[in-house]
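Down below is the structure, laid out as structure tokens.
Only one protein chain is missing from this complex, and each of the others stays in its spot.
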Amino acid sequence: MNRIFIMLAVAVVITGCATTAVKTDYGQYLLTLFKTEFTSKGPATVDRILNRDDVQKMCSEYPLERTEEMAESIQKSQMATVKYPADGQYLGDWKNGEKIAQNGRGLQSSDPIGGVNGGNCYACHNITKSEISYGNIGPSLYNYMKVHGSNDQVVKYTWAKIYNPQAFTACSNMPRFGHNGILDEKQIKDVMALLLDPASPVNQ
Amino acid sequence: MNQSRRDVLRITSILGLGLAGGLFSSLNVFGAEWMPKSFEAKNLADALKELGVDKYTMSSDVSVVSAEIAENGAVVPISIASAIPHTEYMAILVEKNPSPLSVAFNIPEGTDAAITTRVKMGGTSNVYAVVKADGKWFAASKEIKVTLGGCGG
Amino acid sequence: MKPFVVFIFTIFLINIAPYAIAGNSSTDEIAKYRELLEDGNPAELWEMRGEELWKKKIAPKNVSLEQCDLGKGPGVVKGAYVELPRYFKDVNKVMDLEQRLVYCRTTIQGLSHEQAVSTPFGSAGHPSDIEPLVAYITSESKGMKMAVSIKQPLEKDAYEIGKKFFFYRAGSHDFSCATCHSSDKKRIRLQELPNLLNKVDAQKAYSTWPAYRVSQGEVRSMQNRLSDCLRQQRFPEPIYTSDAITALIMFLAKNAEGGVYDAPAIKR
Partner (left out) sequence: MADPMRIRAVLNGDNVEVKILIRHDMETGLRKDPAGQLVPPHFIKTLTAKYEDRLVLDAVMGISVSKDPFLSFKFKGGAKGGKLTVTWIDNLGDTRTDTAIIS
């Protein structure tokens, strides 16, 4: 371990004198540390942090702001990933959707491989009146139908937004639930019902 | 070597007996004994009955002070107090816990009938302070919400 | 004109009031909960045990940690933590407190590396020696200002690597540290999230770790705190005393510069 930091230090000194590419090099050093110091555990593999897709790379490199061209190219590529339900049915069971919205587990190093993943929607969104413990990283979804309506366009938009939020907002903080396989098609339908079923507490 | 070790053991065990005997007898004289039936009662009514509370009056002279929301149910700070003269006994009960009785205090003369401690709560529940003064029972309660916190994992 | 404006304003108030009040009173009650906890912090019990462990002679060399150099000279504990992580000449490396403790336990006390890093994070029935030591050492910096240096080139490197780490998005959920910690006044559930790029927030957050976590019933160190963040970020597991984590600690410590240190604290 000691040796790595010393090696890195030497590399920094050399490249620092010779070139201006120091900034990108720190990223390389970080990758070296990930390779040598991190171990796969449960569903959380080292591969997962070493091999990132273009969106993750770009959003890491430009975390706080990025050009309009970049944003548009990300949104375009991500829109192309959205898979709509094959049977044309968008709404499942809102009660199960509520459970998914409450559940913050899944895909952590402490979770079992192949377990049921949650959506953890309440971590970031106000959703129902009865749950007072909600976050504010995302907008309130309470009264979703009243605010957005429920026509076909809204339904398709909502599906795509859950499936891959970066189709609309490049580098969004929201996970790409469908695209990254966090929630399966049935689970997304259930979360859709939580937002768009008139009987759901979201719309009461 | 063996002999001395045995001596040490003997001394320890005598001391142990003496200590335990002394301590427990002094507890019997001065203090409360642990009451298995009260602590093991599975609901509020049974726990109160086992404590010997046949009837009680809700009183504004008794208070339960805490935050209305607990970030974590494992540690919920609770202060109970009684302004009723001659308060001699106080207990904290968490209605929805599997065993409601949490802790009870004998209040000797000269000690304030006001105690702060921390209890575990399995979920949102009413928390009761039950006190005995001049042989009569009084109570107060407060609802404390236990929320899910953090990142959820 | 005027009555109309008032009318609109009233409607606006009526509409938003119930939610605004609900949100505020919840966070107020959480603030009250935290205030009540501060009345008695079990971390003091860890500090007491840590001081004992610091001074205790242990096998194989039968020496205590009292000759350990935490950066301010052998045996100087007072004020050591607010200058960590730092560059140590004897190893030509940047170390945080926990790396340095492991180093002292192996070189001074003669423990094997495995012994020195065993049970870094305690649990009921399996107490850690490291967490009490960390509690004791950090408590000796109470009231002092955070003052890490990034003047030495390796310190600067650690800071820059830590910064890269902070913004590094990866894994199944695309999370980075920045996802939750780069804007003001955000909450996850009811927990306020410090914006670690904002000096005031960064100072407040950094100066209150390590902490006794009521959810775990243990004093948790900075290495533990960040490992737990990474777990919830869906990252794989770092080894204990990882240089990557030290780099991240360096970035956070520098952002908290000038903050008055006030830990071990008590937290959810």
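Note that the chains are named A, B and C in the order they appear, and that numbering of residues resets to 1 at the start of each chain.
As a convention for this text, a residue touches a chain if its C-beta (ideal position, glycine included) is under 8 Å from a C-beta of that chain, and two chains touch if they have at least 3 such contacts.
Everything quoted here is computed from the prediction, not taken from an experiment.
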Among the chains presented, those that the missing one touches: B, C
Listed residues B:Ser66, B:Ser82, B:Asn97 or B:Thr147, member touching the removed chain: B:Asn97
Contact set of chain C toward the excluded chain (per top definition): 39-42, 44-45, 48-49, 124-125, 212, 214, 217
Absent-chain interface as seen on chain B, which is shown: 20, 23, 27, 30-35, 39, 74-77, 94, 97-99, 101-108, 110-112, 114-121
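Quick note on the criterion: only the chains that are shown with their structure count from here on.
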Inter-chain centre distance, chain A versus chain B - centres from mean C-alpha coordinates, in Å: 46
Centre-to-centre distance between chain C and chain B (centres being mean Cα positions), rounded to whole Å: 34
Residues of chain A touching at least two other chains: 108, 110, 122-123, 132-133
Per-residue multi-chain contacts in chain B, two or more chains: 69, 147-149, 151-153
Residues of chain C that touch chain B when the two form their complex: 25-26, 29-30, 32-34, 36-37, 39, 188-191, 214-215, 217, 231-232, 268
Complex contact set, residues of chain C against chain A: 19, 22-23, 26, 91-94, 153-154, 157, 160-161, 163-165, 167-176, 178-180, 182, 185-190, 193, 231-232, 234-239, 241-244, 247
Complex contact set, residues of chain A against chain B: 102-105, 108, 110-111, 118, 120, 122-123, 132-133
